[in-house]
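The structure that follows is given in the form of structure tokens.
The complex is shown incomplete by one protein chain, all other protein chains being positioned as in the whole.
On to chain A.
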């Protein structure tokens, strides 16, 4: 597989077309009807299959990834400020996680997808009118359908039901006054588009090396499985509670049907897609940190083993980057290192190597010094939190206002030497095999209330094997009082940390307000009854906590000496004092926030749009 950016020179064509559409001046009607002779235009284009290909190439960069497109920012989707994040600074997602959402005048995440959908609809219209062999453009029509489904799913996740537009409205188009479709109609529409996309797209194996990066049938199947699981669980747990006033309901109970299809699609991708987890743990230079290096593959210097992008067959659909042709263009490493920090909940979520959680495993070493909690743990804890670095030694961390944990997932390796800010050029994983495994296991569990060891082994136990964690089995669950569904969800949370899934998962599981409204905590500091590097028993009165020189208590307090910088967290050692990063009192995420408000300007332009509940 060669690193080749999708014929970037051709991206200008749709732009030129778009410019022409908008650029109508105040001239006579006849003049407006003339075709421009000196440049490409919609009227003279779309006569050859290549022209459809070039036009659809533009859609790839409209998926949100590193590089901002039309004002988008990947940071608006990462897990910052969620229930597993220690970052409470300045980010839109932090406000969202606290339920501080105001109705905006405009929202680029409404306007942009509709603009992209319009471009797609133009191409589909041209495809209908295409006089050549339809078979020659089948792949591009299918890709257009895939991307239309992609953007409607994006809109659905953010706003719920939205108006479905399949045409190319002019400025007086009826479509502009259309009411919202229900989420059920939108889902049916997405699934129909994806069905056609799957039918028309080539397999990955059939995509020639020079065309790599184009969407395959497997990518469409995997994406459809994502949509199906999302919607099935949303309906199961969140139900109609977020439907806007006047919304229609589901024509039928599709939950089982959705889960069944998600399972079979995921299985097809797993068995026939030819994708493989990127597991170079045994390479001494990678040293069990595949889960870190996977996300920094970028030329031969993206990891100490010299493994380049040709080694990655885990990403099923990716946004492609290249240091020369398309660098990331954002301050990625710095941002994820500062804002991607895990909190207490996340640190404790990683399993011990015996497959058991920290409150059940005899392998867990506790919190007495800062090196302990890294021992006998999931390689993903080491990979994400430490990158390629070793666990902190006892005595090396001073709590002086910082979290005390780090994050390197999604950062460039060897930053800022090998790649400096804005130059990070690793591919962005839109869909990767790990997620398909997670979909498969979760959908099976949701559908049957049971999953066999064989199915676990063919799916998420592959992820656990790469992470050095004992397999999840029915015996492990039974013998240790675990809950299979919780363990599958844990696996998803751990594997996909920072990859823009957490908020959506909390919402489709119907637990967002419960999880997001807890106090956000940091390092365990203990006290007289559980001495750590940060707090010990006072020499004067052994029942009293005394901070050590490694802990500047005031740096965490609102009022000095009040103790308001700490709270008690529940651990296997009983309630222990931990740093309080964000008090539950600051957090007010409610059911209304499962969906974002429609931007006011859209409602002003189209009074038939009903606002989401309680905004």
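As a working rule, a residue touches a chain if its C-beta (ideal position, glycine included) is under 8 Å from a C-beta of that chain, and two chains touch if they have at least 3 such contacts; residues count from 1.
By our rule, contacts and distances are computed from a predicted model.
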item: Hidden subunit of the complex - UniProt protein name among "Fumarate hydratase", "Glycine betaine/proline transport system permease protein", "Cell wall anchor protein" or "Molybdopterin-binding protein"; value: "Cell wall anchor protein"
item: Residue among A:71, A:132 or A:401 touching the omitted chain; value: A:401
item: Of A:363, A:552 or A:610, the residue in touch with the unshown chain; value: A:552
item: Identified contact with the non-displayed chain, of A:89, A:481, A:574 or A:607; value: A:89
item: Residues from chain A at the interface with the omitted partner, ascending; value: 88-90, 401, 552, 554-560
